[in-house]
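Notes for the one structure printed next.
In this view, the complex is presented without one of its protein chains, the others remaining in place.
Let's look at subunit A:
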Amino acid sequence: MRISPGALLVVIAVLVPFVVEFRTALSWFGVELSVLESVALAGVLVLGLLVWAMWPQNGGEMGSADSN
């Protein structure tokens, strides 16, 4: 993993205010996200974060013994 599980949890928690505020900020530019769209956006971001965190740092050797 690129970051520790504890740090990953914290990053996911910190993502929440960004998504919530992002919805308000977008509305200033005339882009209205529904609650479901916001939840979906958060889901995509969390998924992307998980993939990034789990992906081995050297790029192609996921699961190999020396991936740390």
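The working rule: a residue touches a chain if its C-beta (ideal position, glycine included) is under 8 Å from a C-beta of that chain, and two chains touch if they have at least 3 such contacts; residues count from 1.
One rule holds in what follows: contacts and distances are computed from a predicted model.
Asker: Unshown chain, UniProt name, "Cytochrome c oxidase subunit I", "NADH-quinone oxidoreductase subunit NuoD", "ABC-type spermidine/putrescine transport systems, ATPase component" or "DNA-directed RNA polymerase subunit Rpo1C"?
Answerer: Its record in UniProt gives the absent chain the protein name "Cytochrome c oxidase subunit I".
Asker: What does the interface between subunit A and the hidden chain look like in terms of residue numbers?
Answerer: 2-7, 9-10, 13-14, 16-17, 20-21, 23-24, 26-28, 32, 35
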